[in-house]
Structure formats: structure tokens, C-alpha cells
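All protein chains but one are shown at their positions in the complex.
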Amino acid sequence: MDRTAPRDAHAALLEVQDLKVYFPIRRGLLQRKVGEVKAVDGVSFRLWPGETLSLVGESGCGKTTTGRSIVRAYKTPPTAGRICFRGDDGQVVDLAQLGDAELKPYRRAMQMVFQDPFASLNPRMTVLDIIGEPLLVNGIASGKELEARVAELLRRVKLPPEYMRRYPHAFSGGQRQRIGIARALATGPRLVVADEAVSALDVSVQAQILNLMQDLQAELSLTYLFVAHNLSVVRYISDRVAVMYVGRVVELAETSKLFAQPRHPYTEALLANVPRPDPRLRGMRIVLQGEVPDPANPPSGCHFHPRCRYAQARCASEAPPLREIAPGQHVACHFAETLTLRGAAAPPAVA
Amino acid sequence: MSASHLGTLPKHIQDELAALEREEASERAVATASQWRLMWWRFRKHSLAMVSLGVLATLFLVAIFAEFVAPYNPMAVHATRTYAPPQVIYLIEHGRLTWPFTYGLKSTVEVETMRRVYTLDYSQRIELGLFVRGEPYRLLGVIPTDLRLFGTRDGTQLISVLGSDRLGRDLFSRMVHATRISLSIGLAAVALSLVLGVTLGGISGYFGGRVDMLIQRLIEFIDAIPSLPLWMGLSAAIPLTWPPLWVYFAITLVLSLLGWTGMARVVRGRFLALREEDFVMAARVSGSSERRIIFRHMLPSFVSHIIASLTLTIPGRILGETSLSFLGLGLKEPIISYGVLLQDAQNVRTVATAPWLITPALVVMLIVIAYNFLGDGLRDAADPYA
Amino acid sequence: MNDLLLEIEDLKTHFFLDDGVVKAVDGVSLQVRRGRTLAIVGESGCGKSIMARSILQIVTPPGKIVGGRICYHRAPGDVVNLLDYQRKSREMRAFRGREAAMIFQEPMAALSPVHTIGSQIVERLRLHSGASRREARALAVEMLHRVGIPHPAQRVDAYPHQLSGGMRQRAMIAMALICRPALLIADEPTTALDVTTQAQILELIRQLQAELGMTVVIITHDLGVVAEIADEVAVMYLGQIVEHGPVDAIFHHPQHPYTRGLLRSIPRIEDVTRARLDAIPGAVPHPYARPGGCPFHTRCRERIIHQLELCTHTAPPLTRVGPLQQARCWLHEPPGDGQRGAGHAAEPALAIIGGQ
Partner (left out) sequence: MTSYIIRRVLYFIPTLLAISLVTFFIIQLPPGDFITSFEARALANGDQADLERAAQLRERYGLDQPWYVQYWRWFTGVLTGDFGYSFQWKQPVSALLGQRMLLTFLLALATTVFVWAVAIPMGIFAAMRKNTLGDYAVSFVGFVGLATPDFLLALVLMWISFFYFDMSVGGLFSPEFENAPWSLARVWDLLGHLWIPVVVIGTNGTAGLIRILRANLLDELHKPYVEAARSRGLTEWRLTAKYPVRVALNPFVSGIGDTLPGLISGATITSIVLSLPTAGPLLLQALLSQDMYLAGSYIFLLSILSVLGVLISDILLAWLDPRIRYQ
């Protein structure tokens, strides 16, 4: 797959425009709405065919909500914004406000892999039923053909097809995650949203799943939207990275650029705080003061300003928009051009 | 491991390494065990629940084949046997095991109290037998027969293993028939509660929001009202002129009107929990319709919990019927339930002269305990994945 | 060596369940040196948390410590075997409360939801130091201040649900350190936290360790955390320590195939290439289906490459492989009695696949 292909806006597989997802806070006996959590507050990005875009950020930054809203995993549609998906026929459709019936044909093309390999498989269904469900409900296959397809999918994720009559409880975490991936691949999707797909796994198994996902992407020309909090994993798997903070994207750039030379102070802090498995890098962290704010009650202006060591008066009053400061490099910081920030340095050479 | 390192290794080592990459799942029997099988395995470990299951199964058999099990017609009045005490069944005679027999009862009427006083008549040895001929009846309401499970050999003498009531009716036969009514009224009342509970709880849990709030308040309200006075009030309104079957259904209705709240709570709780489950979201993303999500994913996940909590509500209904009938506000003759039987034991003097009239209450306790143990076992087994 | 604080010898903690016995900790031997930080690393189910709980004897039935010694050096020469104390004895409680302390993974779950954090701190202090209520409260406020909780005088009366995750973990640390313990056991103290908060907490632990001169045993699955904070590392697999040594040796010269596997399977933030990760095949075996011989042999490529029959039926001992480094692997311990397999050429063979 050619990762340097020219990027024509019309060729985007998915274009998210100003997506907003607010959850009402209801209180009291009458369940009156007393406020709302702006989980996703105006997120925009494009996703090119065949690439992997990662959404990273700390808990409560809205990355998972963004991912789930894109595949319309919630019962209610997003609060505002457009989710423009280019269908198999080349037609671009806004999925944001489609009803269940209109949405159904597009569900086949967009699938999702979940974080928890235990909760995401119905324990009362066999592997055949679980992986076969998308094939069945979308009228793709049934009966003997369904079984053949499921066997093929199992082989794809490197599980023996003989296991299809088994229940999820007979499998280890890694194997379950493979089953979850097989289910996501069943309908032959073009876009796969992987929501913290490897976070719950042990290190050794995590590597197996990451390898598998890489292989599958190459074989099936998949496009991944990879939601994660582990920056090392993100670095490993993605072509581009979008960093989120309290419902907004603060920086979006190619992976190597973003890691080598971040342009947003939050990205810098995140990179500096990644625990790195190398004792020689000890003490190289910039410990960021304060904590992620409550998305129901975020700070004014730039949400990051109370914790930002470069913050100035303007940051508290004026929210910086996400702007393109260099081709492909988007930052939401008033002072992106003037700051010199530290990236994820390589460790000193081994003596 | 990159392939370049392995290229130089012998073929069999390469094969072995490849085999290592294939993850093997555990080969234990549980691998292909369905939810119900796992539940059964778990349930089996509860010895008390297993025993209770046996007890209830036996009682249900008795209820179904009541005419066969009961030696006599429960309505048959025997003027000479009013308040006759239970007759002991003997198995040993002259120090040797023998075919079960009993002795006859001699009765005299005490002049001042007008009570019958019974003594054993040792001259009258009554042989007992299994599958004896008795009064004809229709088995299961269809098959005409006169075979009874047990009775006296010659058929003219009477045996009342649990004594007789004030009209000389055989208490054991009456209890066998009462089992039918009391067990079935428990089931019937719970069945109605089930429909109400699942519907309202399902609506509440699935839709949430205001509807949920309203139903929740309703449930809280019903739970806060003491049930017995209200049951009493409602059953008192059942017209005395109604035929027995109507009364039976009216009482069932009264009992289930207040009893659905527990079920609704369970169903709602499960719905709320399941709504957030990843596998439900996965099904939605796969393109499953809401119908399929509810019936293929959510319902199977809590059917077992419903069964368990149903089992735990049945005893409450049975006790409710027993209490109402005991007070004279529930079922009435000619319907025989345990509560109706206990009406005879309403005052201390009767209990003092004929303590065996309390036995129906002991069976009620047995049923209630058995249901409780069974329900506990089911509840523990209900979620085999926990 | 007189700077030892804790010496664990052949510790065994087993769980007696309906379906069989799970040997969660199965013969662990370990030394912890005074004032140092030991990290115990391993994947889920390796027994690292149970090991830590065994030190304080807070393993509850069906778990039971079935063997071994845990020698605690109160001062050089003043040694007690903690396992001589009954689980619920006064001595053991005094040890738990005063000389050692533990912090947990989920601060929300490890704090009582219906008591203020202050009352939980004061309780410990009063129980183990006999301070008056007023003194204890003052000390609690002072400690909260020290762990970086703003407005400690007010926060002392806060309930856990009123604090954020990071603040709760700080409160937990304040509670642990209020009696100035010599030993702090931290069970995955940062796993439930965000990266930025995680860094704050690690920094705090390190700083308090320097101030109070305590010894830290940290349990984690995150090699990044280990590299950040540990002086020494013990790697656990299926209830045993497979490798033990100074942090630099473990990270740069790992000797056990499992340690190497772990290190190779983590993606690194500075890696520019997107080469495939070198994953350890398979998964940790089910606790009931523990393999015989070396517990790792079912997933060990090096066993196959070196065709070591021995590994499948005989467990290797912990062998010295460096100045302070030990590993439990037949590649380092030539089998006696001339039974030498192809694997005895350990060093050159490892060189093929070793290195990162």
C-alpha cells in the first residue's frame, strides 16, 4: 500500500466534520436535564483509504465516543456534525443522522473491534453464531455457506476452524480478541474502528494482536481508525495521529512528525510522560501538573491552559481553532509557530 | 521472530516453531457447553437445592395424580370419624417385619362435651395394600379407573394416616387435593406477575427516561403498601355468589396484582446493564435490528435470572393464598387449598384437641423452604459466566 | 550482606478451589535490599500480586501460604520470620500497620466509600502510634499536604468519590505512609491512572522514598514503569521468579527467554520502523493446566531451537548468570551427568536471537 499517495479531498474514505456528541446530565425525580457532558465537542478529520489514523488522549478526552459515534454504535445519533462516508459506489453519504434502516447498507462497510475481549462477545453464543451474525443479519450468507465463511474468517485470524462450535468462555483473552476481529471482518468492511483493541491484553499477547492487525490491513486493504491511550502502540501502528484533549482535537499530524516534533504543548507533555522501557531514560519526564478536567465543566478558552507551562493571558479567554500550520500538520494552539517543543527522543546509544 | 533468523534451522525445528505459533484452546468439556449445561453443572453442586428440586417434583406429581394418590374422595363425610386421630401404620408384629397394617378405631361419645373419644381396637387388624381398588374416578380427568395408590385391603374399612377433620373427612386425601390447588395457584399468580413484570420492567429498562421514572415510582409505591390488608380488601370484594373456578382466578389476580414489582425490578436492572454491554453494541454495529438485539442477545442473557427470581416469588404467593383463605377471605369450600384446610385450625381449642389439623401448615412450610432453596440454587447458577 | 530488609525463601501460596489447587506462588525466593526499589513484573495471572499479599499475610481463604520463609530484618541482626506469626496475630497486625504499608491499584475501590479519607488516615495513626485524635488529625493534614493534595485542611474531610483519580491515589499514599513504614508495597499503583497522572504518582513515590528512606516493592506489568522507578527487577511467570537482577542488566542483558520475549514484544515510542513485533507465541496457560518441567517451555522458542528435551519434564533451578543476576533456565545450567543436549552451547546459540 502506498502511504505517500497524493491526498485528494474527494478520495477520503471518511470525513468527519465538526462532530459533537453531548450527553445530558439528568437529575432528580423528574429527570430534568441540568447540564451536559460535551464528550466530543467539534471534532473534524479525514481518513484516507488504507491508512491508519490513531485517536489518542487520556480518559475522558472523547476518543472512544468519537470512534463509536462514527460507526453509529450508540442508539441516538450524534448531537451535531457530519460523518461523510464514501460508499462502495463512490457516493458520499452523511451517516450522522441516518435512521436504522438507511444506515444498514453502510454498516457492512464499517466495523468495530472492542476493547474488552470478555464483554464484547456474547457468552451465550457459539463462535459460529458470533462471527456469523453480521453475515446473517446482512443477508450475506446462511446455512452451510455461513459455516464455510466463518471457517475462512477463523483461519484468517489464525484460529483453528474446528473451534467454531465452542463458546467464548473456552478461549483466552488473546483468542477472544481474534474472534472479535474475525467478527469485524465478516462483512468485508473497508473501515475498522479499533477501540483500545489491545489495551486489555497482556504485553506478549498484545504484540500478537498488533501483528495480526497489521497483516490483515495489508491483505485486505483496510482503513483503521485506532483509538488508544498507549502512545507506544500508536506510534507502532499508525500513519497519522490525532491527539485529543477534553473533547477536541489539539494536534493532528503524521506519526513520525508528531512524535519527533510535536507542535502542541499537550502533545509534548504526553510524549514526555510515556513510561519507556529503558532505564537510561529515567528522569527525562516533564511531569505535568494538575489533572484532566471534567468534560462537564471544562476550563475556559484553551482547555489545556491551566496545565500548560507556556500559557499566556490569551489562552484563558480565547479557544484556539485547529489550523493547518504546515501541510498535513494541524494544531490548536495560539503559539504553535513560536514554541519549540521536545519530541520523543531516542535513547542514548548503548555503550 | 523474523524469518531470517530461522532460515538456517533444520526443517523439523521450523515445523515445531510453527506449531508453537498456533494457540491451542483448552480441550476441556466446557468448551462446547452451552449456558444451560453450565448452569446445570453449577446448580448440581448445591445439594440443598437438588433435594428441594426432588421434593417439589414429588409434590407436583402428587398434585397431578391427586385422585390416584388420595385414598378417598376429599369430600366424603364419615359421621363416625369426626376428629379421628391419625392411625399409626405398623410394620413390625411380634418382633418380625410384616406387611403394613393398622388397627381399627373404636369410638365412644363423651356425654358432657359431646365429643367423640377414640381408642385403638386391637382386635381389628386392618391390612393395608398398594394399588388397591377404591371409589372410581377419572385419572387426569380422562381415564376411568378405581385404582388407588394405597388403602385398606378389604376396602370397607378406613385408614386415615393424618387423621380426620370435624366432618370426619380424611385429612390426608384432602391435603393431596389441596396440594394441587396451592401449588397451581402459586404458579398461576406468578405467571401473571411474570407477564406484567417483564412487560413493565422491559419497557422501563429499555426505553429509560420519563417512562422509566414513572414505572419506577409505581413500583416503589406498590412495594410500600402492605400487601396483606390490600389483598384482604380486594378479596373481600369477590362476590360470594361466584362459582369456585371464578373465585380461584379472582384470587390469583389479586395475588399477582401486587406481586409483579420484583420481577419488573429484575428485568429492568438486566436491561439497563445489558444496554451498556459491549456485545450488544457489537450486535448493533453488525447491523442487527433492535428486535434481534432484544430477543437474541438481551433476553437469553436474563431468562435464567427471571426463572430464579420467579422461583423465589412463588412461596410468597402460596403463603398469601394460605393466609387469605385462613382468614376466610380467599378460597372457600368446595375448593380445597392448604389455607382452606387451615381454617379448621383457627382457634386454640381445636388445635389442642386435634393437633393434626396443623399438618397442612407444615407442608406449606416445606413447600416454601423448598422453593427458597431451589431459587437460591438457581440464582447462584443463573450467571455461569460470573 | 547486612543491608537486607526482606528475604523470601521458597514461598508457596496456593488457592484451594473446588476444581483443584491453583499454585499462585510456587517457590519464590527473593531478597529485597534496604532503601532500594524492587519491581516485580509479570503478565496477569503470574502470581505477583499474591506474592505481595503473602508478605503481609493478607491472603484470605481459599488462598493459603503453604510453605517458605519471609525473613524481615528489622535492623541488622534483628531478624524475624514473618510466617512464624499467625495471620491474625497482634505482631502481624503491628507489622502491617507500622513497619510495612501497601497501596493498591484502584484507589476508588481501596478506599471505603462511606468514610472520609481523613478518618481512614487517622485510624491507622491512632491504632499504631497512640497519637491523640487532635494530633492524628494534624498529622493527617500535614501528610496530605506532603503528597501534594491542595487544601489539605479541607480535603481531610472529603469522601473518596469527591476526589479525582489522581487525588485518591495520593490520599492512598498518604494513608500508607502516615506511620513512616520501612517497607512500601505498591500493587500496580499507576495502572488505573492516565499517563500524565501516572508520571506524577511515580515521581511522588520516588521523592517520598528519598525523604523517608523506605524500601519499595512495586508490582507492575508495565516495563516502562519498571524502567522508570526500579533498582532491581524480578520477573515472574506462573508463580515463579524466572529472572532477577539489577534493572540495567534485566533491560539490556536479559538472560531468560521469557524476559527477552517480553522486552521484544513491546512496541517502542522511538522505533521508526514498523517492523513486525516479536511476540511471544501462545498465551499464559490456564492455572489448572500448568505445564510440567519448566513452566515456560510451552511458549519457549529457544527450547525448540536448541532441542532441549529436559525442559519438558524437569524444572530448572535459579542460576547465577551475572554478578547480581539470576535466571531460571536450562540454557544457563548445564544438566549434570553428561545429559548435555544441543543446548549446552548456550552462549553462541543465544547470540543468534539475543539482542534487541
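For clarity, chains are labelled A, B and C in written order, and residue numbers in each chain start from 1.
Heads up, the rule we're going with is that a residue touches a chain if its C-beta (ideal position, glycine included) is under 8 Å from a C-beta of that chain, and two chains touch if they have at least 3 such contacts.
If you're wondering where the values come from, they're calculated on a predicted model, not measured in any experiment.
Of the options B:204, B:322 or B:337, the residue whose C-beta touches the omitted chain is B:322. In the complete complex, the hidden chain is touched by one of B:95, B:226, B:243 or B:334, namely B:226.
Considering the whole complex, the residue from B:114, B:245 or B:352 that touches the absent chain is B:352. Screening C:101, C:236 or C:331 against the full complex identifies C:101 as the residue touching the chain left out.
Think of the hidden chain as still there; on subunit B it touches residues 217, 220-221, 223-230, 232-234, 236-237, 239, 315, 319, 322-323, 326-329, 342, 345-346, 348, 351-352, 355, 358, 361, 364-366, 368-369, 372-373. On the side of subunit C, touch with the chain left out of the figure occurs at residues 53, 56, 58, 60, 88, 92-98, 101-102, 104-106, 109-115, 120, 123-124, 127-128, 159, 161-162, 172, 175.
We adopt the following convention: only the chains that are shown with their structure count from here on.
Taking each chain's centre as the mean of its C-alpha atoms, the one that lies farthest from the centre of subunit C is B. Separating the CA-averaged centres of subunit A and subunit C is a span of 32 Å. Touching of two or more other chains is recorded for residues 276, 278, 281, 283, 286, 299 of subunit C. Shown for subunit B are the residues that touch two or more other chains, namely 21, 23, 26. Note for the complex: subunit A touches subunit B at residues 29-31, 68, 71-73, 75, 100, 104, 107-108, 110-112, 114-116, 119-124, 126, 133-134, 137-138, 158-160, 163, 165-167, 169-172, 174-175, 180, 183, 186-187. Listed in rising order, the residues of subunit B touching subunit C in the complex are 1-2, 5, 9, 13, 16-17, 20-21, 23-24, 26, 45.
Put simply, subunit A touches subunit C in their complex at residues 58-59, 172-175, 202-208, 210-211, 214, 229, 231-233, 235-237, 256, 259, 269-282, 285, 287-289, 291-292, 344-347, 350.
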